[in-house]
Structures are given as structure tokens and as C-alpha cells.
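Omission of a single protein chain aside, the complex is shown with its protein chains in their original locations.
And then subunit A:
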Amino acid sequence: MTPPAKAPLFLERVRYRQRRVRDAAKLTPILGMVLLALPLLWSGDETVPESQTLIYVFGVWVGLVVIAATLSHFLREDDDESTLGEKTD
């Protein structure tokens, strides 16, 4: 048993980077939502062909898969991840 330690307020470079990777992982779904909502703005615009929308949606999909694969490669569990720790940067 260890006494409850106060988490440090600032982190060194590696753990700082790790925190940002986590932020990115949490934000990717939001990016996806925004990108997938974009075609809704085109609907009034007759100049965009329908097959273009198809390609766009699948393109975003592929992009999201690539981002997720990259991020999951860099995400690490081992670093302490208590909520105490989350408040430090």
C-alpha cells in the first residue's frame, strides 16, 4: 500500500504525447460525425452528382479506419490513467 500521492501538474515529453494521442482518440468520433454530416449541406445543390456523395461517404469511412488504426497503434494502457492523472498535463 502506498500513500495517496499527489499527481504532478506537468508531464515529461513522452507522457505528454501519450495524453494528446488519447485526446485525439476521443475526438475522432466527433470528427467523423462532422465529416459525415457535411453532405447534408450539399443537398440543395444540384451540381453535386449523387455518385460523388457515394464516393465521399466511403472516402471518409476509409479515412476514419486509417486514423483509428494509427491511433490505436500509439495508444498505451500502461501509463497511470486515474482521473487524478487525467487532470494533469
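FYI, a contact is a pair of C-beta atoms (placed from the backbone, for glycine too) under 8 Å apart; a residue touches a chain by one contact, two chains touch by 3 or more; residues count from 1.
Everything below uses one rule, namely that contacts and distances are computed from a predicted model.
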{"item": "From \"Spore germination protein\", \"histidine kinase\", \"FtsX-like permease family protein\" or \"RNA polymerase sigma factor\", the hidden chain's UniProt protein name", "value": "\"histidine kinase\""}
{"item": "Contacts of subunit A with the absent chain, listed as residue ranges", "value": "1, 3-4, 22, 25-26, 28-29, 32-33, 36-37, 39-40, 42-43, 49-51, 53-54, 57-58, 61-62, 64-69, 72, 75, 77, 80-84"}
